[in-house]
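For this view, one protein chain was removed and the others were kept in their places.
So, chain A:
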Amino acid sequence: MSAETKHPPEIGAFFQRDRSWHPRGLTPDYKTSVLRSPEKALLSLDNTISEITGPVFGHGILGALDNDLIHNFAKPGESAIGERIIVYGRVLDERGNGVPGALLEFWQANAGGRYRHKKEGYIAALDPNFGGCGRTITDEDGAYAFRTIRPGAYPWPNGVNDWRPAHIHFSVFGHGFAQRLITQMYFEGDPMIWQCPIVRTIPDKAAVEMLVAALDMQATIPMDARAYKFDIVLRGRRSSVFENRLEGN
């Protein structure tokens, strides 16, 4: 299962999460959070081996089109409708090191803002050639890339006229269960970003900006697809091997 690495795995506990940087649980302008947020304080737990370890997936789980949403649901010879883009970047930890072997899964609406999901009733049409899901695994430097179409904005029943900015959902595995993260990628220049109650659950403008992918014309493929760069940072881990001597138990 494990990714090929030059060094033995690091086994230190993870840096404490900065919960004032992340959204709080209770963010009433995002209405669903009101009944789905704990009211009592979290119990702090310095990582044990149960949190330091986590599943790691080999490239063998991936199919040939898993990182190509333009084609992975399309009929042979056809492709999804919309602006063709490449999303690329690196998964890093808080110490700035690339995270190799990180599984990324992503999902999104189609170019018109319609999700392929039975609970979704938006009037915009489904694209028969677009499923909206994909996955990839970072290389030895923590780099990844995939192709897709740029998703559309869509309305949602929060306020009477709330619209999500164009976004792609990301789920990320590092090497420990405590690194598990789900977030959303937004697009440079989208005026809807700063209106969105879900974006605004994040208290710090600099933290929001970490989720805005930059248009990269140098990585664009002429006459094919524009590129957006999106780096993701996971929790770093303490490097000392001495404080976690779990062997012999």
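Methods note: a residue touches a chain if its C-beta (ideal position, glycine included) is under 8 Å from a C-beta of that chain, and two chains touch if they have at least 3 such contacts; residues count from 1.
Following the convention adopted for this analysis, contacts and distances are computed from a predicted model.
Novice: Looking at UniProt, which of "Na(+)/H(+) antiporter subunit B", "pre-crRNA processing endonuclease", "Sulfite dehydrogenase" or "Protocatechuate 3,4-dioxygenase alpha subunit" names the chain that isn't shown?
Specialist: When "Na(+)/H(+) antiporter subunit B", "pre-crRNA processing endonuclease", "Sulfite dehydrogenase" or "Protocatechuate 3,4-dioxygenase alpha subunit" are compared with UniProt, the left-out chain turns out to be "Protocatechuate 3,4-dioxygenase alpha subunit".
Novice: If the hidden chain were put back, which of A:I81, A:A124 or A:M210 would touch it?
Specialist: Answer from the full complex: A:M210 touches the omitted chain.
Novice: In terms of residues, what is the contact footprint of the unshown chain on chain A?
Specialist: Against the left-out chain, chain A lists 1-3, 9-11, 14, 16-19, 21-25, 27, 30, 32-40, 42-45, 47-57, 61, 63, 65-66, 72-73, 92-96, 105-107, 115-120, 131-135, 169, 171, 175-178, 180-184, 198-199, 201-202, 204, 206-208, 210-211, 232-236, 245-249.
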